[in-house]
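Missing here is one protein chain; the remaining ones are kept as they sit in the complex.
First chain written, first letter: the chains are A, B and C, and each begins at residue 1.
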Amino acid sequence: MDGLLSDLEVIRKDFPILGRTVANDLPLVYLDSANTSQKPQVVIDAMVDHLENHNANIARAMHTLGAESTEAFEAARDKVAAFLNAPSRDEVIFTKNATEALNLVARTFPLGPGDRVVITEMEHHSNIVPWQLACERSGASLSWFGLTDDGQLDLSNIDSLLVPGVKVVALTWVSNMLGTINPVAEIARRAHEIGAVVVLDASQAAPQLPVDVQAVGADFVAFTGHKVVGPTGIGVLWGRTEALDALPPFLGGGEMIATVSMEKSTWAPIPHKFEAGTPPIVEAVGLGAAVEYLSHVGLDRIHAHEQAITRYLLDGLASVGGVSVLGPLDASLRGGAVSFELAGVHPHDVAQLLDSRGIAVRAGHHCAKPAHKRFGVQSTTRASSYLYTTPAEIDALIDGLEYTKSYFKVS
Amino acid sequence: MDGLLSDLEVIRKDFPILGRTVANDLPLVYLDSANTSQKPQVVIDAMVDHLENHNANIARAMHTLGAESTEAFEAARDKVAAFLNAPSRDEVIFTKNATEALNLVARTFPLGPGDRVVITEMEHHSNIVPWQLACERSGASLSWFGLTDDGQLDLSNIDSLLVPGVKVVALTWVSNMLGTINPVAEIARRAHEIGAVVVLDASQAAPQLPVDVQAVGADFVAFTGHKVVGPTGIGVLWGRTEALDALPPFLGGGEMIATVSMEKSTWAPIPHKFEAGTPPIVEAVGLGAAVEYLSHVGLDRIHAHEQAITRYLLDGLASVGGVSVLGPLDASLRGGAVSFELAGVHPHDVAQLLDSRGIAVRAGHHCAKPAHKRFGVQSTTRASSYLYTTPAEIDALIDGLEYTKSYFKVS
Amino acid sequence: MDLDALYQEIILDHYRSPHHAGLREPFESEVHHVNPTCGDEVTLRVHLAADGTVEDVSYAAEGCSISQASASVMTDLVIGRPLDAALETHAAFLELMQGKGQVVPDEDVLEDGIAFAGVAKFPARVKCALLSWMAFKDAALQAQGEPS
Partner (left out) sequence: MDLDALYQEIILDHYRSPHHAGLREPFESEVHHVNPTCGDEVTLRVHLAADGTVEDVSYAAEGCSISQASASVMTDLVIGRPLDAALETHAAFLELMQGKGQVVPDEDVLEDGIAFAGVAKFPARVKCALLSWMAFKDAALQAQGEPS
């Protein structure tokens, strides 16, 4: 199969959990990577080594362990900066997840009555709710790009949406439900023409595409550690220096200050201004190892692999009667998350049947209720692949769907 | 020595890092536990087992791994609820650290012009800055308890401080700089008489005292995972159900919603309302193992050990000419963090000299600038013990201070 | 994992032909409950007689086999019974669902509801089974004029 990672079997060996069995000794078929990715040994080992040998608080500690821990933490920032092709390491802010990164911008970006925020109908709740709350607090108004029937952004009314008064355009790079890859560089260019800042949710892009924050021309880019083979408990907000400098602080506390008196405090420069309290240290160490691992495999190769697997998956699904896929049917237009319906069987029941055969997929609205509503469905089943996914696992899924149909006696 | 943990040597074996050498093969003497604690093997193993065998996103996933991961995560909530003697597990909110927990309350608690917030002069910056920002946003005013010369809260003007109009009283249970244990139950009682809510920063209390949220009678209690032998990347906000229900949401996004449409969203009940996005899953697993470990050793025994070590440390420091300790000199009034000055040598230089002998202490303002200012000092050296600290380590510290004096030729 | 323990024939029968489905009049209260994780929803109405009998429970539900079947079984168990007794049945069903598979259901009380014993072993599905029961309790208490 064209595009598959040539060293796929070696890569699978890097992920201990893939050796697990579930459901009466069946091998695990993990097709829920858009929800969270599995972790390679090198990430786990980096975390264990840190906890067993170098654990200390950072920045504030002058002793040997403190210096080692600080160096490991700041080296992780360098690795993430390289991963994003960020012009400056100080532009990399560690948060607890993508959700906090997006809320940080939505909570601190100055908005007022008459201002407008533009999002899209395919956003994850984490890129909808913070803007709803921001508009409610500030009196700004929210509008959004709709979707075409094949799950792309409907750009036909872009001229009436992107008008002066729009202060923020926030959108996802890759949809976690429809899989759609959006033309973010082009939208960023248009948004900048009207003076809006552009916030990209790269939670699904960072795992599977080369993300170059300079090339894409956004002002803020968010992603989350646990989807890029890193641990939970860490996310990243990248922002242009001037854009970050312009925001007031978000959380107040240790490490984000220049000086504190009872009456008044002043703030440290970025990145520390936005990293109040003890940061996710061992998580940063894990994330650093994770993005290094992905870069070592190569994001271009991972992207090609994902597209090959997705193409194979779409073909497989087309062969199952009663399946309808939401989102683009052309694999080259999308990422590796494929949501679908199976006529006559509720997604919960599909997921349950598949699970009984060791196959892990997600059922529900995938934190994208508005996108589901747009297509008139309440929930879907989603299969999502990653660099460790094999064609044989897709075969298992397709077989599992046929079994599901026979179990529930639908034809 | 009275009060020392009888199984101290066994306990030390639980902490792999304590076998490390630093600074030309000297054994590590880790006296910086108030900054962050070391991690026992059982915590590291619980995290590794989760990452290698059970990793999946929670709540949203119906498959076997998802169920296992959800169960592990929610079991951690049960363990924390038991650790705090919380009346309900739903009152335990996982945050990224204590700082976020305190900011959550300060950002969402309704305040307006004329309202007052009362804090103390011995707070960590994480319990000062959020309230300064909250007052600035809302027009409320900030006042504070001062300190007595021996480092206790000055309660002499409590009647004029705790007056109607005070909406929040936020204070630390145990000071991270002075070591002082505050009469929090009594202050909570007084604060409730005027209808204020009470926010306790238990970041230094949770590691070393039995924390019973019902007995202390607070409305909110915050602590941080990495100081209770758990990992970084996780903290806890406990709140009374009614107090939490009364707050609007903080971060918006996945998992904290009941339903989302483009126009409007509604919120899930606690604890999920305050846990937007993918939570710190593997960190919760680690924290659960950590509080279980501490409870297994016994918080009463740990407290007795800390007091014995602190008494021994205070005696040792009294024997070194030129040392002056800040905070109570009676070990039974304080926790195990002891800040001191050494005449003629700057704390950085003290810490550096000690580090050259393998001894890790902290030098600086320990994120408590106002308390330092109160005592007319810019920075101090702080030695802080924990359940794994031995009297021999205190001896090494005292020897190290004598060496420091001779190195810098002060008498 | 025993799939047939979950998908008992009784459950699949109720799923394929749910009892008492649809929204009817009269009713004293109507509620709308959602399972936030998956989006399953139910709109449910309760009609109480003057003597406190549950005269009717009608509903429109969107959801999986377990949640649909559960709604159907629930209406069989509560319609025509005194509210107190219906709420006791609710409590028994709740106990069964939260019992992690350790609670042995009483067929006299739960009738077809005992088929859900297997669901209690699937934590992710317990919420599905409870959705309509929670909605019933909420609506019934509202109908009775109590705060929900």
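The rule is simple: a residue touches a chain if its C-beta (ideal position, glycine included) is under 8 Å from a C-beta of that chain, and two chains touch if they have at least 3 such contacts.
Please read these numbers as outputs of a predicted model, since none were measured by experiment.
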Taking the complete complex into account, tell me which visible chains touch the one left out. A, B
Hidden partner chain, touching residue among A:7, A:45 or A:71: A:71
Out of A:1, A:163, A:215 or A:258, point to the residue that touches the absent chain in the complete complex. A:258
If the hidden chain were put back, which of B:117, B:353 or B:383 would touch it? B:353
Considering the whole complex rather than only what is displayed, give the residues of chain A touching the chain that is not shown. 59-62, 64, 66-67, 70-71, 255, 257-259, 268, 272
Tell me where the left-out chain touches chain B, residue by residue. 23-24, 346-349, 352-353, 355-356, 363-365, 369, 372, 378-379, 407-408
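Here is the rule we use: only the chains that are shown with their structure count from here on.
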If we define chain centres by averaging CA atoms, which chain lands farthest from chain C? Would you check? B
Distance between chain A and chain B based on Cα centroids, please, to the nearest Å. 31
Between the Cα centroids of chain A and chain C the separation in whole angstrom comes to 37
Listing for chain B: what residues touch at least two other chains? 60-62, 64, 66, 255, 257, 259
If a residue has to touch 2 or more other chains to count, which residues of chain C qualify? 1, 37, 122, 125
